[in-house]
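Note that one protein chain of the assembly has been removed; the remaining protein chains are unaltered in position.
And now, chain A:
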Amino acid sequence: MPRGETTVGRVMAQVAMVMNLDKCIGCHTCSVTCKQTWTNRTGVEYAWFNNVETKPGVGYPRRYEDQQQWKGGWMLDKRGRLVLRSGGRIKRLLSLFSNPDLPSIEDYYEPVTYDYDNLVSAPAQKDVPVARPRSVLTGKPTAITWGANWEDGLGGAPEHAGGDPNLSGAWAEKVKFEFEQTFLFHLPRLCEHCLNPACVSACPSGAMYKRVEDGIVLVDQDRCRGWRMCVTACPYKKVYVNHATGKAEKCTFCFPRIEAGQPTVCSETCVGRLRYLGLLLYDADKVGEAAATPEEKDLLDAQRGVFLDPHDPEVIAAARESGVPEDWLDAARRSPVYDLVTRYKVALPLHPEYRTVPMVWYVPPLSPVLDAVDAAGGNQDDPDHVFAAVTRLRIPLEYLAELFTAGDTDVVAGVLMKLTALRSYMRERTLGERGDEAVLTAVGLTTREAEDLHRLIAVAKYTDRYVVPAAHKEDAAALTAMENRCPVETSGDPAPRKIMLGIPALRRNTTAGGRP
């Protein structure tokens, strides 16, 4: 349903997410519930709108962060203009017939199912019957050689993890040598719903769009013609080709839930309660300029500069002018995301150097540093030891900087020190002591701010973590119209008056009944 393309140049609201990586235990509940909700259909068996990677590791799809190979995201050309790394408009149209930079199914993994039926239908015999894996694509027995979380918990890391594109600097050699004492953390990933989305910009048919109201990036299934340029353009490789329908699909940020004021499925079911959802107000006019910041290490500040203070009367007035409803402004003022990203500056974007201005941010994990403190014989409860480690132990720091700050270790160190100071101060307070305020002052926090941040990070009640305003009631009629239909139509949906000429009969049949 194409509606008027709106001109930008005003205050816009974005539903954004922050994940506190120290709390992620790598249980994959987010991935599984997401899959059950959105991608348990034929054609997207291999696709995980949300996945959890072990870092260091090559990720999913393999080495997706290597933009020299995959050409994702934006870059600056010789004259400093922002251009898609996969090439300009004409080059894109010329590569419609064969996209040179499209990952193949092997770069993800070959999806399999199992011969479950054999378990009950095998004739009586001496051996216990087994369920052998079968390729979903060919129906033939297959050997499972890769998966979306193949390296879970550093499994096979000595063999594979060296292929992590973030391990490129000279310091990276040491990571491989010291694998016995190495660090690991989990990185849950989903679509970043970028402010400057490369996928949308690369879509030749204009089927992908960013919603004006909440910034969610979606694929219009009726307008997608299967040119598959979005897959290449997305540096996070979070747009997938449905090989049964030939159309692109991606994380929807669970927009039906968001519209109803509920958190996304991945957030709702997160066992570690590490996800935060809230509004960010931003100046849509500044996005392009921020994304084109010449120096990569300045990108983080430039991106933060795009966000607007929801308490500022001028911003409130401009937002009203731009049509942001009053209850959304209130939600923006209570947004945990704004606090973590802008007020306390403890959240960082994933790969800001891709210049897409991503909207899922991460509180970097202290655990790699604490591991290193332990390994060096220090006491990880002593802030002095941790501070010393943060400044001296380059390896985890360099690695985190590659992920979150385009290589600027000072910023990561600053955040980790802030978290360390907070931990030590609040521990003392909890144990009934006064707490050493000097530690807080060193990282620029007042006691009041420390308590506030502690509540946000450590206590984190449901209503503190998820501040999602429901879609505005003037639009209620629009929502009722959406109520009875699946936003991503299943290919075999026997909805009336839907003709499925484009869908192979074989897959049509298997889709209708869901998974075997």
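Definition applied: contacts are C-beta pairs under 8 Å (C-beta built on N, C-alpha and C of every residue); 3 or more make two chains touch, one makes a residue touch a chain; residues count from 1.
The rule is short, and it goes like this: contacts and distances are computed from a predicted model.
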item	value
Name under which UniProt lists the unshown chain, selected from "Respiratory nitrate reductase subunit gamma", "Iron complex transport system permease protein", "Amino acid/amide ABC transporter membrane protein 2 (HAAT family)" or "Ferrienterobactin-binding periplasmic protein"	"Respiratory nitrate reductase subunit gamma"
Contact residue for the chain not shown (choose from A:Trp227, A:Trp328 or A:Tyr354)	A:Trp227
Contacting the left-out chain in the complete assembly, out of A:Leu76, A:Leu102 or A:Ile395	A:Leu102
Hidden partner chain, touching residue among A:Arg41, A:Arg92 or A:Arg465	A:Arg92
Interface with the undisplayed chain - residues on chain A	1-6, 8, 89-90, 92-93, 96-100, 102-105, 137-140, 196-197, 200-201, 203-206, 208-213, 221-228, 241, 243-247, 259, 471, 473-478, 480-482, 489, 497-507
